[in-house]
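Missing here: one protein chain of the complex. Every other protein chain is in place.
After this line comes subunit A, so read on.
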Amino acid sequence: ASGPEKYTEEFIKKQIEEFNLGKRHLANMMGEDPETFTQEDIDRAVAYLFPSGLFDKQARPMMKHPTEIFPEQRKIQWGEDGRPFHFLFYTGKQSYYSLMHVSMENICDILNRNLAGSRWLTKIELEEMLLEKLSDDDYSRFIQLLEKLMTLPCVDMEEKHIRKFSKEVPMQLKKVVIEPLKYDERGVAFSTGEGTRKTAKATVVVYDNGTGKITVNGIDILHYFPVLQDREQLLFPFQFLDRVGKHDMVCTVSGGGRSTQAGAIRLASAKALRSFVTEKEVEFMRQAGLLTLDPRVKERKKPGQEGARRKFTWKKR
């Protein structure tokens, strides 16, 4: 067998019985009361009966309780029928892995908890709590004091007190709200939309009962966008919804270049058209990609390279 010597429980029990018996014999030998024979008395008796001239105190004869002599053994980890007590016994390091298991459980609990925001009590709720009238000034001063308290370190000690004044607000999924149609002085329905693409920003007002006239920054599109490709981009949302000649559009756009501005106006007009159209068609537009902001921006130039991706010319020698 390898490792330190292993003592069984029965062996240790027998040793303890022998020690107690020996203690009583020793007490009788010394003429003292066996019941009140302490460890110090044992040491004195042994030193008297077996005098030793050895210098090392540990080498002299001693009689101590077996638990002090035999090193502590790990108790047997399984019951009478052989089944181990701990469910992770067969891993070898049961205590360590059970710690890991418990920590993982804590992580899962925290992640599954609904992350709720919290807000302070409103003035009315505070008035109800205190049963006193408050002025707006008093209320704002109190909230400022609470905010100051939150910024300090070691807030946990006062957390119970602070929690009386805050309420939990469950997080709600944001649903995209389609704005209803607005009506101007002439009684014509219109709606606005905003769109961006790279660095261009566009705002668009789409009027109903129109003839398909489109104005950009006060200029007609034929003059503003001489290239056919840009005009096709502007036309796409109307073409998709079969409303080509039915709407008028007034746009303002800034930033970017020629095709970027066209893309920005396209997104803005699609967003504006949502108010004129059924929910099913809005879903079709979304699937066609008309309502998605194009995330592509100019990639940064990196050091050691000529551009974002282009490397310097490789010279063999």
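What we mean here is this: a contact is a pair of C-beta atoms (placed from the backbone, for glycine too) under 8 Å apart; a residue touches a chain by one contact, two chains touch by 3 or more; residues count from 1.
Everything that follows uses one rule, which is that contacts and distances are computed from a predicted model.
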The chain not rendered here carries, per UniProt and among "Peptidase S26 domain-containing protein", "Transmembrane emp24 domain-containing protein 7", "Translation initiation factor eIF2B subunit gamma" or "Small ribosomal subunit protein uS2m", the name "Small ribosomal subunit protein uS2m"
Touch assignment to the omitted chain, from A:D81, A:E185, A:E279 or A:E299, lands on A:D81
In the whole complex, of A:C108, A:M150 or A:I178, the residue touching the missing chain would be A:C108
Touch with the missing chain holds, among A:G31, A:P51, A:G92 or A:P180, for A:G92
Interface residues of subunit A toward the undisplayed chain are 2, 6, 76-78, 81-84, 87-92, 97, 101, 104-105, 108
